[in-house]
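Contents: one structure, followed by commentary.
Our next item is chain A:
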Amino acid sequence: MHNPDRPVEVEVVERVEETPSIYTLHLSFTDPEVASAYRLLPGQYNMLYLYGVGEIPISIVSDPDHEGPLEHTIRTVGRVTAGMERLQVGDRLGLRGPYGRGWPLEEAEGRDVVIVTGGLGCAPVVSMIRYVLSRRERFGRLVILQGVKHTDDLIWRRQYERWQAMPNTQVLLAADVGGPNWPFSVGKVTVLFNQANIDPDRSIVMLCGPEVMMKASIDRLLALNVPAESMWLSIERNMQCGIGHCGHCQVGPYFVCQDGPVFHYPALRPWLGVTGF
Partner candidate 1 sequence: MENRDIRIEVPVLARVEGEGALELSASEGRIDTLRLRIFEPPRYFEKFLEGRGPQEVLDIVARICGICPVAYQMTAVQALEQAFGVQASPHVLHLRRLMYCGEWLQSHALHVHLLALPDFLGFDNAIAMAGKHPDAVRRGLRLQRLGNDLIRLFGGRSVHPVGMRMGGFHRGPDPDRAAALLEELRAALPDAEALVAFTASLPLPDDEQEFVSVALRHDSEYAMYSGRIVSDRGLDLPAKDYLDHFRESHVAHSTALYAHLDGEPYLVGPLARLNLNHDRLSPPVRAALEATGLSLPSRNMFHSLIARAVEIHEVVLEAIRLLEAYRPEEPAHVPTTVQAGVGCGATEAPRGLLWHRYETDAAGKVLSAQIVPPTAQNQARIEEDLKCSLEAFGLHNDDDALRLRGETVIRNYDPCISCATHFLKVRVERR
Partner candidate 2 sequence: MDSLFDAIRDEGFSRVVGPVARDGAIVYRDIASAADLPRGVRDRQAPGTYRLESQEDGVRAFSWANGAQALKPLTFAPRETLWRCERDESGRLAFRDLAQEHEPTAVIGVRACDLAALQIHEQHFLKPPYPDPHYAARRSSLFLVAVHCSHPADTCFCASTGDGPRAESGYDLAMSELDEGFVVTAATDRGRAVLAAMGLDPASSVQQGKADREVEAAALGQGRSLPSRNLKDALYARLEHAHWDHVGRRCLSCGNCTAVCPTCFCHAEQDEPALTGETSEHLRQWDSCFTAVHSYMGHFLVREETRLRYRQWLTHKLASWHEQYGRSGCVGCGRCIAWCPVGIDITAEVTALMESGDAQS
(Lines give C-alpha, C1' and ligand atoms only; values in the text may rest on other atoms or scores of the structure.)
Protein backbone atom coordinates (compact mmCIF):
# COMPACT_ATOMS: atom_id res chain seq x y z
CA MET A 1 0.00 0.00 0.00
CA HIS A 2 1.34 3.42 -0.95
CA ASN A 3 2.39 5.51 2.07
CA PRO A 4 0.39 8.72 1.70
CA ASP A 5 2.24 10.33 4.60
CA ARG A 6 5.58 10.27 2.84
CA PRO A 7 6.64 13.43 0.99
CA VAL A 8 8.64 13.69 -2.20
CA GLU A 9 11.66 15.89 -2.70
CA VAL A 10 11.37 19.37 -4.20
CA GLU A 11 13.99 22.00 -4.84
CA VAL A 12 13.77 25.73 -4.27
CA VAL A 13 14.31 27.22 -7.72
CA GLU A 14 13.42 30.77 -6.88
CA ARG A 15 12.89 32.75 -3.71
CA VAL A 16 11.09 36.09 -3.72
CA GLU A 17 11.07 38.39 -0.73
CA GLU A 18 7.58 39.94 -0.72
CA THR A 19 7.83 41.86 2.56
CA PRO A 20 10.25 41.48 5.44
CA SER A 21 8.16 38.62 6.81
CA ILE A 22 6.55 37.19 3.70
CA TYR A 23 8.35 35.27 1.02
CA THR A 24 7.44 33.17 -1.98
CA LEU A 25 9.16 29.87 -2.71
CA HIS A 26 9.07 28.43 -6.21
CA LEU A 27 9.44 24.68 -5.83
CA SER A 28 10.10 22.13 -8.50
CA PHE A 29 10.03 18.35 -8.17
CA THR A 30 13.38 16.69 -8.47
CA ASP A 31 11.74 13.62 -9.96
CA PRO A 32 10.31 14.49 -13.41
CA GLU A 33 7.83 11.64 -13.23
CA VAL A 34 6.31 13.04 -10.08
CA ALA A 35 6.23 16.46 -11.69
CA SER A 36 4.32 15.30 -14.73
CA ALA A 37 1.75 13.42 -12.67
CA TYR A 38 1.04 16.38 -10.40
CA ARG A 39 -2.35 18.11 -10.90
CA LEU A 40 -3.82 20.87 -8.79
CA LEU A 41 -6.91 23.01 -8.47
CA PRO A 42 -7.04 26.62 -7.32
CA GLY A 43 -7.56 26.72 -3.55
CA GLN A 44 -5.75 23.50 -2.79
CA TYR A 45 -2.69 23.29 -0.59
CA ASN A 46 0.45 21.22 -0.10
CA MET A 47 2.07 19.92 3.04
CA LEU A 48 5.60 21.33 2.96
CA TYR A 49 8.27 19.62 5.01
CA LEU A 50 11.33 21.37 6.34
CA TYR A 51 14.01 18.77 6.94
CA GLY A 52 14.17 17.66 10.57
CA VAL A 53 11.79 20.38 11.70
CA GLY A 54 8.22 19.70 10.61
CA GLU A 55 5.46 19.77 8.07
CA ILE A 56 2.93 22.58 7.49
CA PRO A 57 0.00 23.21 5.16
CA ILE A 58 0.64 25.96 2.61
CA SER A 59 -1.67 27.01 -0.23
CA ILE A 60 -0.54 26.76 -3.79
CA VAL A 61 -0.75 30.07 -5.60
CA SER A 62 0.14 28.75 -9.05
CA ASP A 63 -2.34 28.44 -11.88
CA PRO A 64 -3.38 24.80 -12.49
CA ASP A 65 -2.28 24.93 -16.12
CA HIS A 66 0.95 26.63 -15.35
CA GLU A 67 3.90 24.42 -16.15
CA GLY A 68 6.99 24.66 -14.02
CA PRO A 69 7.60 25.29 -10.39
CA LEU A 70 4.83 25.52 -7.79
CA GLU A 71 4.59 28.82 -5.98
CA HIS A 72 3.96 29.08 -2.25
CA THR A 73 3.69 32.38 -0.45
CA ILE A 74 4.53 32.03 3.20
CA ARG A 75 4.36 34.32 6.18
CA THR A 76 6.82 33.73 8.99
CA VAL A 77 4.89 33.04 12.17
CA GLY A 78 6.61 30.23 14.03
CA ARG A 79 9.27 27.57 13.96
CA VAL A 80 8.72 25.91 10.59
CA THR A 81 7.92 29.07 8.67
CA ALA A 82 10.89 30.85 10.26
CA GLY A 83 13.15 27.98 9.22
CA MET A 84 11.76 28.03 5.68
CA GLU A 85 12.37 31.74 5.49
CA ARG A 86 16.10 31.07 5.42
CA LEU A 87 15.94 28.64 2.53
CA GLN A 88 17.92 29.58 -0.54
CA VAL A 89 17.75 28.57 -4.16
CA GLY A 90 18.99 25.01 -4.46
CA ASP A 91 17.79 23.94 -1.00
CA ARG A 92 15.53 20.90 -0.73
CA LEU A 93 12.18 20.43 0.94
CA GLY A 94 9.62 17.66 1.17
CA LEU A 95 6.18 18.09 -0.38
CA ARG A 96 2.93 16.13 -0.29
CA GLY A 97 -0.24 17.11 -2.03
CA PRO A 98 -2.19 18.69 -3.43
CA TYR A 99 -4.85 18.23 -0.81
CA GLY A 100 -8.38 19.34 -0.10
CA ARG A 101 -11.21 20.91 -2.06
CA GLY A 102 -10.47 23.98 -4.10
CA TRP A 103 -12.73 26.77 -5.29
CA PRO A 104 -15.96 25.84 -7.12
CA LEU A 105 -14.76 26.37 -10.69
CA GLU A 106 -17.85 25.03 -12.43
CA GLU A 107 -20.25 27.07 -10.33
CA ALA A 108 -18.16 30.16 -11.04
CA GLU A 109 -18.13 29.74 -14.78
CA GLY A 110 -20.04 32.55 -16.52
CA ARG A 111 -20.62 34.51 -13.34
CA ASP A 112 -19.17 37.60 -11.73
CA VAL A 113 -16.43 36.55 -9.34
CA VAL A 114 -16.20 38.56 -6.14
CA ILE A 115 -13.12 37.92 -4.04
CA VAL A 116 -13.10 39.13 -0.44
CA THR A 117 -9.92 38.66 1.47
CA GLY A 118 -8.03 39.94 4.47
CA GLY A 119 -4.56 39.66 5.89
CA LEU A 120 -2.48 37.06 4.20
CA GLY A 121 -5.78 35.40 3.50
CA CYS A 122 -4.97 36.34 -0.06
CA ALA A 123 -2.73 33.32 -0.65
CA PRO A 124 -5.52 30.80 -1.25
CA VAL A 125 -7.44 33.18 -3.52
CA VAL A 126 -4.50 34.33 -5.60
CA SER A 127 -4.58 31.14 -7.62
CA MET A 128 -8.27 31.77 -8.25
CA ILE A 129 -7.60 35.34 -9.36
CA ARG A 130 -4.92 34.14 -11.70
CA TYR A 131 -7.25 31.43 -12.94
CA VAL A 132 -9.96 33.95 -13.83
CA LEU A 133 -7.56 36.41 -15.39
CA SER A 134 -6.01 33.87 -17.71
CA ARG A 135 -9.46 32.64 -18.77
CA ARG A 136 -11.04 36.07 -18.79
CA GLU A 137 -13.74 35.32 -21.37
CA ARG A 138 -15.25 32.53 -19.30
CA PHE A 139 -16.17 34.81 -16.39
CA GLY A 140 -18.08 38.02 -15.83
CA ARG A 141 -16.82 40.88 -13.76
CA LEU A 142 -13.94 40.28 -11.33
CA VAL A 143 -14.19 42.24 -8.10
CA ILE A 144 -11.36 42.00 -5.60
CA LEU A 145 -11.83 43.43 -2.12
CA GLN A 146 -8.81 43.22 0.11
CA GLY A 147 -8.33 44.40 3.68
CA VAL A 148 -5.05 44.44 5.54
CA LYS A 149 -3.93 45.50 9.01
CA HIS A 150 -0.96 47.65 8.14
CA THR A 151 -0.29 49.33 4.84
CA ASP A 152 3.05 47.54 4.50
CA ASP A 153 1.20 44.23 4.76
CA LEU A 154 0.02 44.48 1.25
CA ILE A 155 2.14 42.18 -0.78
CA TRP A 156 2.17 42.06 -4.52
CA ARG A 157 1.32 45.72 -4.71
CA ARG A 158 2.43 45.80 -8.29
CA GLN A 159 0.35 42.75 -8.98
CA TYR A 160 -2.69 44.53 -7.58
CA GLU A 161 -2.01 47.47 -9.75
CA ARG A 162 -1.71 45.22 -12.77
CA TRP A 163 -4.97 43.46 -11.94
CA GLN A 164 -6.67 46.78 -11.52
CA ALA A 165 -5.70 47.63 -15.10
CA MET A 166 -7.33 44.50 -16.46
CA PRO A 167 -10.65 44.81 -18.29
CA ASN A 168 -13.82 44.33 -16.33
CA THR A 169 -11.91 44.15 -13.07
CA GLN A 170 -12.38 46.17 -9.94
CA VAL A 171 -9.76 46.16 -7.17
CA LEU A 172 -10.54 47.82 -3.85
CA LEU A 173 -8.13 47.96 -0.96
CA ALA A 174 -8.46 49.00 2.65
CA ALA A 175 -6.00 49.11 5.54
CA ASP A 176 -6.91 49.26 9.25
CA VAL A 177 -4.32 51.94 9.68
CA GLY A 178 -3.62 54.26 6.77
CA GLY A 179 -0.39 56.08 5.99
CA PRO A 180 1.06 58.83 3.86
CA ASN A 181 1.62 56.55 0.87
CA TRP A 182 -1.72 54.87 1.07
CA PRO A 183 -4.01 56.03 -1.70
CA PHE A 184 -6.71 53.52 -0.79
CA SER A 185 -9.43 53.28 1.86
CA VAL A 186 -8.88 53.14 5.59
CA GLY A 187 -10.88 50.73 7.78
CA LYS A 188 -12.01 47.12 7.70
CA VAL A 189 -12.59 45.33 4.43
CA THR A 190 -16.30 45.84 5.01
CA VAL A 191 -15.97 49.58 4.26
CA LEU A 192 -15.31 48.57 0.67
CA PHE A 193 -18.71 47.06 0.00
CA ASN A 194 -20.26 50.47 -0.62
CA GLN A 195 -17.89 51.08 -3.47
CA ALA A 196 -17.95 47.55 -4.83
CA ASN A 197 -19.78 46.81 -7.98
CA ILE A 198 -21.65 43.67 -6.96
CA ASP A 199 -24.65 42.26 -8.75
CA PRO A 200 -26.22 39.95 -6.18
CA ASP A 201 -27.80 37.67 -8.76
CA ARG A 202 -24.79 37.20 -11.01
CA SER A 203 -22.07 36.98 -8.43
CA ILE A 204 -20.26 34.12 -6.83
CA VAL A 205 -18.33 35.26 -3.77
CA MET A 206 -15.11 33.69 -2.54
CA LEU A 207 -13.86 34.69 0.87
CA CYS A 208 -10.66 34.00 2.63
CA GLY A 209 -9.06 35.47 5.75
CA PRO A 210 -9.63 35.74 9.47
CA GLU A 211 -12.98 34.21 10.40
CA VAL A 212 -14.34 37.34 12.08
CA MET A 213 -13.63 39.28 8.93
CA MET A 214 -15.33 36.66 6.79
CA LYS A 215 -18.34 36.59 9.06
CA ALA A 216 -18.69 40.37 8.97
CA SER A 217 -18.33 40.37 5.19
CA ILE A 218 -20.92 37.66 4.78
CA ASP A 219 -23.37 39.67 6.87
CA ARG A 220 -22.82 42.66 4.58
CA LEU A 221 -23.17 40.52 1.49
CA LEU A 222 -26.41 39.02 2.77
CA ALA A 223 -27.65 42.54 3.38
CA LEU A 224 -26.78 43.30 -0.23
CA ASN A 225 -29.05 40.39 -1.19
CA VAL A 226 -26.28 38.07 -2.23
CA PRO A 227 -27.73 34.61 -1.57
CA ALA A 228 -25.92 32.42 0.98
CA GLU A 229 -25.72 29.74 -1.71
CA SER A 230 -23.45 31.98 -3.79
CA MET A 231 -20.80 32.24 -1.10
CA TRP A 232 -17.73 30.08 -0.61
CA LEU A 233 -14.97 30.45 1.91
CA SER A 234 -11.59 28.99 2.72
CA ILE A 235 -10.63 28.39 6.34
CA GLU A 236 -7.60 27.22 8.31
CA ARG A 237 -7.16 24.78 11.15
CA ASN A 238 -4.19 23.05 12.72
CA MET A 239 -3.27 20.20 10.40
CA GLN A 240 -0.81 17.46 11.06
CA CYS A 241 -1.58 14.94 8.34
CA GLY A 242 -3.60 16.69 5.65
CA ILE A 243 -5.32 13.43 4.73
CA GLY A 244 -8.15 13.20 7.21
CA HIS A 245 -6.53 10.99 9.82
CA CYS A 246 -5.06 13.11 12.59
CA GLY A 247 -8.29 14.76 13.73
CA HIS A 248 -6.81 18.19 14.47
CA CYS A 249 -8.59 20.17 11.81
CA GLN A 250 -12.14 19.17 12.69
CA VAL A 251 -14.78 21.87 12.67
CA GLY A 252 -18.04 20.28 13.69
CA PRO A 253 -18.50 17.32 11.36
CA TYR A 254 -15.83 18.42 8.89
CA PHE A 255 -12.22 17.51 8.42
CA VAL A 256 -11.03 20.82 7.04
CA CYS A 257 -8.04 19.16 5.36
CA GLN A 258 -10.24 17.05 3.09
CA ASP A 259 -13.78 18.47 3.28
CA GLY A 260 -12.21 21.95 2.93
CA PRO A 261 -10.31 24.15 3.12
CA VAL A 262 -12.87 25.68 0.74
CA PHE A 263 -16.43 25.30 2.01
CA HIS A 264 -19.80 26.20 0.65
CA TYR A 265 -21.00 28.82 3.11
CA PRO A 266 -24.36 27.17 3.90
CA ALA A 267 -22.52 24.02 4.98
CA LEU A 268 -20.21 25.88 7.33
CA ARG A 269 -22.78 28.39 8.57
CA PRO A 270 -23.65 26.65 11.86
CA TRP A 271 -19.98 26.57 12.87
CA LEU A 272 -18.66 29.88 11.67
CA GLY A 273 -17.93 32.13 14.59
CA VAL A 274 -18.81 29.57 17.27
CA THR A 275 -15.99 29.81 19.81
CA GLY A 276 -14.28 26.47 20.19
CA PHE A 277 -14.90 25.03 16.73
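On how the list was made: all candidates are chains of the complex that A comes from, given by their letters.
Here, a contact is a pair of C-beta atoms (placed from the backbone, for glycine too) under 8 Å apart; a residue touches a chain by one contact, two chains touch by 3 or more; residues count from 1.
Fair warning: this is a prediction, and the values are worked out from it, not measured in the lab.
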Among 1 or 2, touch partner of chain A in the complex:
2
Mind pulling up the chain A residues that touch candidate 2 in the complex?
1-9, 30, 49, 51-55, 77-78, 90-94, 236-238, 240-241, 243-248, 250, 252-253, 255, 270, 274-277
